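Questions regarding the structure given below will be posed in turn.
Every protein chain but one is kept in place in this view of the complex.
Entry: chain A
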Amino acid sequence: MLLQLNNIFKWVTTGGQRIFLLKDINLEVEEGEFISIMGPSGSGKSTLLNVIGMLDNFDEGEYNFMDESVHSLKEKHRSNLYKQYIGFVFQSYHLLDELTVKENLEMPLIYKKIKGSERKAMVADMLDRFNIVGKKDLFPAQLSGGQQQLVGVARALIASPKLILADEPTGNLNSKQGEEIMELFKQLNEEGVTIIQVTHSEKNAEYGSRIINLLDGRMV
């Protein structure tokens, strides 16, 4: 088992009242799964994804990730954990505007203190794999949305994570570009990468092996 959420609650307190963002979430994810999280706006999809990605805290419950209990880990250990095993893909790509494609890909490797020569090889490999060698010296602004997201996925993958979390990865793309990205996810999943995506689109959700529906912070 890759990860397990038990009775997860998350809330904010406004005017003395608790508003629940996540309510009693129970979820088990096996390695190699491809899960789609669906639900209307404000149902807590992104929040759940952030909790799984350890970018956000929760208030109650247990979270085990690869046999580590995340809820009892210190911040530092937690970030070490996600750095090592999780890659993120965002709706609005979140590439650094000042960096070229190549440098954007290289960035996570620098933070992992991987040697320069090795970094080069890994970046070259990734550029090759995603067919974007010709774009390696361009800045994000010079790319189409689909191409930017391609770089975003490549960046998420470069450190060979076990799990990819994608928050509406096709939300800003047209349908053809979106389809390409989803095909890519499918392929990655077949290669053994676990994927959890948040999506609005029924069609995209179908790529996954399991669909989780959220409403007002609850799984339905």
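Note that a contact is a pair of C-beta atoms (placed from the backbone, for glycine too) under 8 Å apart; a residue touches a chain by one contact, two chains touch by 3 or more; residues count from 1.
Please note the rule applied: contacts and distances are computed from a predicted model.
Missing chain, UniProt protein name, picked from "NADH-quinone oxidoreductase subunit K", "Formate dehydrogenase iron-sulfur subunit", "ABC transporter permease" or "Homoserine O-acetyltransferase": "ABC transporter permease". Contact with the undisplayed chain is limited, among A:Met66, A:Met107 or A:Ala124, to A:Met107.
Note that of A:Asn26, A:Ser92, A:Ser160 or A:Gln187, the residue touching the chain absent from this view is A:Ser92.
As for the chain not pictured, it touches chain A at residues 50, 53, 55-56, 79, 83, 88, 90, 92, 94-99, 103, 107-108, 110-113, 155, 159.
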